[in-house]
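Missing here: one protein chain of the complex. Every other protein chain is in place.
Let's turn to chain A:
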């Protein structure tokens, strides 16, 4: 039986005149993600994207990947048949055989987009229902609360039979919202922040601060692995790794200990802003969540925010840790995030970090440092890595 993926578009169907821009981006993203799986035709008609595999293409993997593409409200894996009743009947019984054997009750739903087809939707449903009752005598019809719904669609190019439609990733297509740079640490929050903003159509660039020898190769590998998981949703991205140990050593040596984290974070903002500007990004993204740690109190965020001109998007600002963890499990970053390696935020942590800092104090403390030179040194020595989805 020939199979196909039918994709229903997400909220971009609400767009006006620029809707085709969103559709084109979605088609491009789908094609890109299905590359190297053996060939697929992707076309749009009647507000549906049809993904048709060439012979031997890996449809299982394609379904998996489609479920991670933003801009899709729902999708189904369906079997394709001729627009003839005998074929429709046979396919309904065969394609969902195991589900029908497992079910006790069922109903049939038909959508007839092709109004030339001789039977009307209820008539098609009735015929299919009758046929299934005959083939599977253990089944009963239940139109209100069935164990399984057999869906028949008669469209322009053919007829389709499928069961439950699956929920898509939602959001809007990546690449339609501009570029932003995510500050990624290796913890649970930042990959979730990256994913959240990619969902709203942003294309991502990543920035990571590494402090060898205080941090290890494994900590960097962990960041690569995390971003690779995010890129299954966001598409490939560039990672800039900033050598940060020297900055941390300087702050440690010359500034008050309880202000260490805040001054460090201000440096991260300034360095990231420089890289982001160079990479044509319009905003920074962080995984900050209000009140989660000392450096994420409102006063602390005000002090870090002041360091950079560029807008900082903080999609997790109002979320609880448990809500963030839930998403990280869903996008498969959680298990990687909890691998126990020191990152640049956990080395040099002060014993009693300030939770209610004053900006003037920070500005005063920073006078002990040659900020310009330190930042320039970092920006000039970044390392570039291309990050791709793993599969």
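Definition applied: a residue touches a chain if its C-beta (ideal position, glycine included) is under 8 Å from a C-beta of that chain, and two chains touch if they have at least 3 such contacts; residues count from 1.
Following the convention adopted for this analysis, contacts and distances are computed from a predicted model.
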item	value
Complex member absent from the view - protein name from UniProt, among "cysteine desulfurase", "Hydrogenase assembly chaperone HypC/HupF", "NAD(P)-dependent oxidoreductase" or "Chemotaxis protein CheA"	"cysteine desulfurase"
Absent-chain contact - pick from A:13, A:101 or A:373	A:101
Hidden partner chain, touching residue among A:58, A:109, A:123 or A:361	A:58
Hidden partner chain, touching residue among A:221, A:238, A:292 or A:385	A:221
Contact set of chain A toward the excluded chain (per top definition)	38, 56, 58, 60-61, 64, 97-99, 101-103, 216-218, 221, 332, 335-336, 390-391
